[in-house]
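I'd like to ask you about the structure that follows.
Only one protein chain is missing; all other protein chains are in place.
Up next is chain A:
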Amino acid sequence: MAVVDMIIKKLEARFAPEYLNVTDESHRHKGHAGSRPGGETHFWVKITSSHFDGLSRIERHRLINDCLCVELKGLIHALTVKAKTPAEAAEAENK
């Protein structure tokens, strides 16, 4: 399974997100430390879930890090996270 699909599967199971978008950005880091031929090292995660209600930024990131801890130890070199609650996502849309 591609790393990106594994990330999606795990996040969906853990957070039942209203919105989830995982992008492989490895091509933007070609030749940098941590990149591998074939990519799949640098990812962008945008996720909206009610599981983040009432949690600080650090707490949200920690939940995601815990969910992907195995991948973060090996396959994933960099993970950029934007984690919103449904209320925050709705507010951003109305701006």
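In the analysis below, contacts are C-beta pairs under 8 Å (C-beta built on N, C-alpha and C of every residue); 3 or more make two chains touch, one makes a residue touch a chain; residues count from 1.
Criterion: contacts and distances are computed from a predicted model.
Not every chain of the complex appears here, and the one that does not is recorded in UniProt as "Glutaredoxin", selected from "ATP-binding protein", "Glutaredoxin", "Cytochrome c biosynthesis protein" or "Assimilatory sulfite reductase (NADPH) hemoprotein subunit". Interface note: of A:2, A:16, A:69 or A:87, the residue touching the hidden chain in the full complex is A:69. Listed for chain A, the residues touching the missing chain in the whole complex are 29, 32-33, 57-58, 61-62, 65, 69, 72-73, 78-82.
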